[in-house]
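Accompanying notes for the structure given below.
For this view, one protein chain was removed and the others were kept in their places.
This part shows chain A:
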Amino acid sequence: MAFTNSSVPFFRHDRPAEVIADGKRLDGRDNEEFRTLFLNCGTISQASGSSYVELGSTKVMVGVYGPRQSDRWMKYSEQGSLDCDVRLATFATRQRGRPIQTQLEKELSAQLETALSASVLLHTFPKAVLDVQCLVLEAGGSVLAAVIAAATLALADASIELRDLVSAASVSRVQGIQLLDPTAEEEYREEAGLVLSFMPCLNQITSLTSHGVWSKDELRDAVELAMGACEEIDAALRDQLVQNASQRRDPPVLDEDDNENA
(Lines give C-alpha, C1' and ligand atoms only; values in the text may rest on other atoms or scores of the structure.)
Protein backbone atom coordinates (compact mmCIF):
# COMPACT_ATOMS: atom_id res chain seq x y z
CA MET A 1 0.00 0.00 0.00
CA ALA A 2 1.45 3.30 -1.03
CA PHE A 3 0.73 6.49 0.88
CA THR A 4 0.43 9.63 -1.19
CA ASN A 5 3.30 11.97 -0.48
CA SER A 6 1.34 15.06 0.56
CA SER A 7 2.64 18.10 2.40
CA VAL A 8 -0.84 19.12 3.50
CA PRO A 9 -1.52 17.85 7.05
CA PHE A 10 -4.25 15.28 7.25
CA PHE A 11 -6.66 15.59 10.18
CA ARG A 12 -9.30 13.15 11.14
CA HIS A 13 -11.81 15.93 11.90
CA ASP A 14 -11.98 19.43 10.53
CA ARG A 15 -12.36 22.29 12.96
CA PRO A 16 -16.03 23.19 13.57
CA ALA A 17 -17.11 26.24 11.59
CA GLU A 18 -19.20 27.68 14.41
CA VAL A 19 -18.32 27.34 18.08
CA ILE A 20 -21.46 29.09 19.27
CA ALA A 21 -24.68 27.78 17.75
CA ASP A 22 -27.95 29.44 18.87
CA GLY A 23 -26.14 31.11 21.74
CA LYS A 24 -24.97 27.79 23.19
CA ARG A 25 -21.45 26.37 23.27
CA LEU A 26 -20.64 23.18 21.41
CA ASP A 27 -20.18 21.10 24.55
CA GLY A 28 -23.41 22.42 26.10
CA ARG A 29 -21.74 24.47 28.85
CA ASP A 30 -22.91 27.88 30.06
CA ASN A 31 -20.79 30.84 29.08
CA GLU A 32 -19.55 31.12 32.65
CA GLU A 33 -19.00 27.48 33.40
CA PHE A 34 -15.61 25.85 33.39
CA ARG A 35 -14.93 22.25 32.45
CA THR A 36 -14.45 19.33 34.80
CA LEU A 37 -11.35 19.77 36.91
CA PHE A 38 -9.31 16.78 38.07
CA LEU A 39 -6.42 17.34 40.48
CA ASN A 40 -3.80 14.99 41.84
CA CYS A 41 -0.70 15.59 44.00
CA GLY A 42 2.41 13.53 44.42
CA THR A 43 2.26 12.04 40.93
CA ILE A 44 6.04 11.89 40.37
CA SER A 45 7.78 10.06 43.18
CA GLN A 46 11.31 11.29 42.40
CA ALA A 47 10.33 14.95 42.46
CA SER A 48 10.23 17.13 45.58
CA GLY A 49 6.63 17.89 44.68
CA SER A 50 4.43 17.15 41.71
CA SER A 51 0.90 17.36 40.39
CA TYR A 52 -1.31 16.28 37.54
CA VAL A 53 -4.20 18.48 36.46
CA GLU A 54 -6.92 17.89 33.88
CA LEU A 55 -9.10 20.82 32.88
CA GLY A 56 -11.54 19.28 30.45
CA SER A 57 -9.33 17.77 27.78
CA THR A 58 -6.23 19.83 28.71
CA LYS A 59 -3.81 17.62 30.62
CA VAL A 60 -0.76 18.99 32.43
CA MET A 61 1.85 17.32 34.63
CA VAL A 62 4.25 19.36 36.76
CA GLY A 63 7.33 18.31 38.73
CA VAL A 64 9.12 20.61 41.20
CA TYR A 65 12.77 19.78 41.85
CA GLY A 66 14.91 21.41 44.49
CA PRO A 67 15.79 23.78 45.99
CA ARG A 68 19.17 22.89 44.52
CA GLN A 69 22.45 24.73 44.34
CA SER A 70 22.50 27.18 41.45
CA ASP A 71 25.10 26.92 38.70
CA ARG A 72 28.46 28.49 39.32
CA TRP A 73 28.03 31.16 36.69
CA MET A 74 24.98 32.63 38.42
CA LYS A 75 25.58 35.67 40.56
CA TYR A 76 25.41 35.49 44.32
CA SER A 77 21.97 36.34 45.59
CA GLU A 78 20.39 36.46 49.04
CA GLN A 79 17.20 35.22 47.44
CA GLY A 80 16.52 31.99 45.67
CA SER A 81 15.37 31.91 42.07
CA LEU A 82 12.64 30.14 40.16
CA ASP A 83 13.39 28.34 36.90
CA CYS A 84 10.17 27.51 35.05
CA ASP A 85 10.16 25.30 32.00
CA VAL A 86 6.99 24.47 30.08
CA ARG A 87 7.09 21.89 27.33
CA LEU A 88 4.32 20.72 25.08
CA ALA A 89 4.53 17.04 24.21
CA THR A 90 4.78 16.54 20.46
CA PHE A 91 1.41 14.79 20.53
CA ALA A 92 -0.24 17.53 22.61
CA THR A 93 -1.41 19.73 19.77
CA ARG A 94 -3.64 19.14 16.79
CA GLN A 95 -0.65 19.15 14.47
CA ARG A 96 2.43 17.27 15.60
CA GLY A 97 4.80 19.58 17.43
CA ARG A 98 8.57 19.81 17.35
CA PRO A 99 10.77 18.20 20.00
CA ILE A 100 12.81 21.39 20.59
CA GLN A 101 11.40 24.23 22.61
CA THR A 102 9.35 26.56 20.44
CA GLN A 103 8.46 30.22 20.86
CA LEU A 104 5.12 29.31 22.37
CA GLU A 105 6.75 27.18 25.02
CA LYS A 106 9.26 29.90 25.88
CA GLU A 107 6.41 32.37 26.22
CA LEU A 108 4.42 30.01 28.44
CA SER A 109 7.50 29.48 30.62
CA ALA A 110 7.99 33.24 31.05
CA GLN A 111 4.30 33.76 31.80
CA LEU A 112 4.33 30.96 34.36
CA GLU A 113 7.31 32.50 36.10
CA THR A 114 5.58 35.88 36.27
CA ALA A 115 2.47 34.30 37.72
CA LEU A 116 4.31 32.31 40.39
CA SER A 117 7.11 34.66 41.43
CA ALA A 118 4.77 36.97 43.34
CA SER A 119 3.77 34.08 45.56
CA VAL A 120 6.95 32.11 46.27
CA LEU A 121 8.87 33.28 49.36
CA LEU A 122 12.27 33.32 47.65
CA HIS A 123 14.19 34.41 50.74
CA THR A 124 13.57 31.00 52.33
CA PHE A 125 16.06 29.31 50.00
CA PRO A 126 18.98 31.71 49.38
CA LYS A 127 21.49 30.96 46.62
CA ALA A 128 19.37 28.00 45.54
CA VAL A 129 17.31 27.38 42.44
CA LEU A 130 13.89 25.80 42.25
CA ASP A 131 13.11 23.93 39.02
CA VAL A 132 9.47 23.83 37.96
CA GLN A 133 9.16 21.49 34.99
CA CYS A 134 5.78 21.34 33.26
CA LEU A 135 4.74 18.94 30.57
CA VAL A 136 1.52 19.55 28.68
CA LEU A 137 0.24 16.19 27.53
CA GLU A 138 -2.78 17.52 25.70
CA ALA A 139 -3.39 21.17 24.80
CA GLY A 140 -7.18 21.31 24.69
CA GLY A 141 -7.59 25.03 25.44
CA SER A 142 -6.78 27.21 28.51
CA VAL A 143 -3.32 25.69 28.64
CA LEU A 144 -1.67 28.52 30.61
CA ALA A 145 -4.44 28.52 33.22
CA ALA A 146 -4.09 24.76 33.73
CA VAL A 147 -0.29 25.03 33.90
CA ILE A 148 -0.42 27.75 36.56
CA ALA A 149 -2.87 25.79 38.71
CA ALA A 150 -0.81 22.62 38.37
CA ALA A 151 2.43 24.44 39.19
CA THR A 152 0.93 25.96 42.35
CA LEU A 153 -0.28 22.55 43.46
CA ALA A 154 3.17 21.05 42.85
CA LEU A 155 4.92 23.85 44.77
CA ALA A 156 2.62 23.41 47.76
CA ASP A 157 3.16 19.65 47.54
CA ALA A 158 6.93 20.24 47.66
CA SER A 159 6.53 22.25 50.91
CA ILE A 160 7.88 25.41 49.29
CA GLU A 161 6.81 28.41 51.33
CA LEU A 162 4.20 30.40 49.43
CA ARG A 163 2.32 33.60 50.20
CA ASP A 164 -0.83 32.14 48.70
CA LEU A 165 -2.01 29.62 46.15
CA VAL A 166 -2.09 31.06 42.63
CA SER A 167 -5.07 30.01 40.55
CA ALA A 168 -5.73 31.07 36.97
CA ALA A 169 -8.58 31.30 34.51
CA SER A 170 -8.89 32.03 30.83
CA VAL A 171 -11.61 34.03 29.07
CA SER A 172 -12.18 34.25 25.31
CA ARG A 173 -14.48 36.60 23.45
CA VAL A 174 -16.18 34.92 20.50
CA GLN A 175 -18.71 36.93 18.44
CA GLY A 176 -18.94 39.43 21.27
CA ILE A 177 -19.80 36.80 23.90
CA GLN A 178 -17.34 36.16 26.75
CA LEU A 179 -16.65 32.48 27.33
CA LEU A 180 -14.93 31.18 30.43
CA ASP A 181 -12.39 28.36 30.08
CA PRO A 182 -12.38 28.12 26.28
CA THR A 183 -11.67 24.86 24.48
CA ALA A 184 -9.04 24.75 21.73
CA GLU A 185 -11.74 25.21 19.08
CA GLU A 186 -13.17 28.23 20.88
CA GLU A 187 -9.70 29.77 21.26
CA TYR A 188 -9.10 29.26 17.54
CA ARG A 189 -12.22 31.33 16.72
CA GLU A 190 -11.75 34.03 19.36
CA GLU A 191 -11.53 37.76 18.67
CA ALA A 192 -9.75 38.47 21.93
CA GLY A 193 -8.62 36.51 24.96
CA LEU A 194 -7.11 36.92 28.36
CA VAL A 195 -5.53 34.81 31.09
CA LEU A 196 -5.68 36.04 34.66
CA SER A 197 -3.76 34.58 37.56
CA PHE A 198 -4.95 35.55 41.00
CA MET A 199 -4.17 35.00 44.69
CA PRO A 200 -7.60 34.88 46.37
CA CYS A 201 -6.60 35.11 50.06
CA LEU A 202 -4.44 38.17 49.49
CA ASN A 203 -6.83 39.44 46.81
CA GLN A 204 -3.96 40.22 44.46
CA ILE A 205 -3.61 39.64 40.74
CA THR A 206 -0.20 38.17 39.93
CA SER A 207 -0.46 38.37 36.15
CA LEU A 208 -2.88 39.40 33.43
CA THR A 209 -2.07 38.50 29.84
CA SER A 210 -4.47 39.68 27.17
CA HIS A 211 -4.46 39.69 23.39
CA GLY A 212 -6.85 41.25 20.93
CA VAL A 213 -8.87 44.43 21.23
CA TRP A 214 -10.77 44.98 24.48
CA SER A 215 -12.97 47.91 25.40
CA LYS A 216 -12.77 49.11 29.00
CA ASP A 217 -16.12 47.59 29.98
CA GLU A 218 -15.44 44.30 28.24
CA LEU A 219 -12.10 44.02 29.96
CA ARG A 220 -13.57 44.74 33.37
CA ASP A 221 -16.30 42.14 32.85
CA ALA A 222 -13.84 39.54 31.65
CA VAL A 223 -11.47 40.16 34.57
CA GLU A 224 -14.33 39.83 37.06
CA LEU A 225 -15.47 36.65 35.38
CA ALA A 226 -11.97 35.23 35.58
CA MET A 227 -11.54 36.28 39.23
CA GLY A 228 -14.74 34.45 40.16
CA ALA A 229 -13.53 31.33 38.44
CA CYS A 230 -10.16 31.63 40.21
CA GLU A 231 -11.88 31.61 43.59
CA GLU A 232 -13.63 28.35 42.72
CA ILE A 233 -10.47 26.76 41.40
CA ASP A 234 -8.66 27.92 44.55
CA ALA A 235 -11.21 26.11 46.73
CA ALA A 236 -10.65 22.93 44.71
CA LEU A 237 -6.85 23.27 45.03
CA ARG A 238 -7.07 23.69 48.80
CA ASP A 239 -9.40 20.69 49.14
CA GLN A 240 -6.95 18.57 47.21
CA LEU A 241 -3.97 19.70 49.31
CA VAL A 242 -5.75 19.06 52.61
CA GLN A 243 -6.90 15.65 51.41
CA ASN A 244 -3.42 14.78 50.24
CA ALA A 245 -1.83 15.91 53.51
CA SER A 246 -4.13 13.79 55.63
CA GLN A 247 -3.62 10.80 53.36
CA ARG A 248 0.15 11.00 53.67
CA ARG A 249 -0.02 10.39 57.41
CA ASP A 250 3.52 11.55 58.03
CA PRO A 251 4.22 12.53 61.61
CA PRO A 252 4.40 16.32 61.87
CA VAL A 253 8.06 17.36 61.81
CA LEU A 254 8.89 20.54 63.68
CA ASP A 255 12.04 22.62 63.28
CA GLU A 256 15.18 21.70 65.22
CA ASP A 257 15.00 24.56 67.72
CA ASP A 258 11.79 23.27 69.25
CA ASN A 259 12.29 20.68 71.99
CA GLU A 260 9.19 18.60 72.32
CA ASN A 261 8.73 15.56 74.55
CA ALA A 262 6.22 13.56 72.58
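Keep this in mind: a contact is a pair of C-beta atoms (placed from the backbone, for glycine too) under 8 Å apart; a residue touches a chain by one contact, two chains touch by 3 or more; residues count from 1.
Here is the rule we use: contacts and distances are computed from a predicted model.
Asker: If you look up the hidden chain in UniProt, what protein name do you find among "Complex I intermediate-associated protein 30, mitochondrial", "Cell cycle control protein", "DNA-directed RNA polymerase III subunit RPC3" or "Exosome complex component CSL4"?
Answerer: Of the names offered in "Complex I intermediate-associated protein 30, mitochondrial", "Cell cycle control protein", "DNA-directed RNA polymerase III subunit RPC3" or "Exosome complex component CSL4", the absent chain's UniProt record gives "Exosome complex component CSL4".
Asker: Looking beyond the chains shown, say which of A:P67, A:G97, A:G140 or A:P182 touches the absent one.
Answerer: With A:P67, A:G97, A:G140 or A:P182 as choices, the missing chain is touched by A:P67.
Asker: Thinking of the whole complex, not just what is shown, which of A:F34, A:Y52 or A:F125 touches the missing chain?
Answerer: With A:F34, A:Y52 or A:F125 as choices, the missing chain is touched by A:F125.
Asker: Write the list of chain A residues that the hidden chain touches.
Answerer: These residues touch the chain not displayed: 48, 66-70, 72, 74-76, 78, 119, 121, 125-128, 156-165, 199-202, 237-238, 241-242, 244-246, 248, 250, 252-256, 258.
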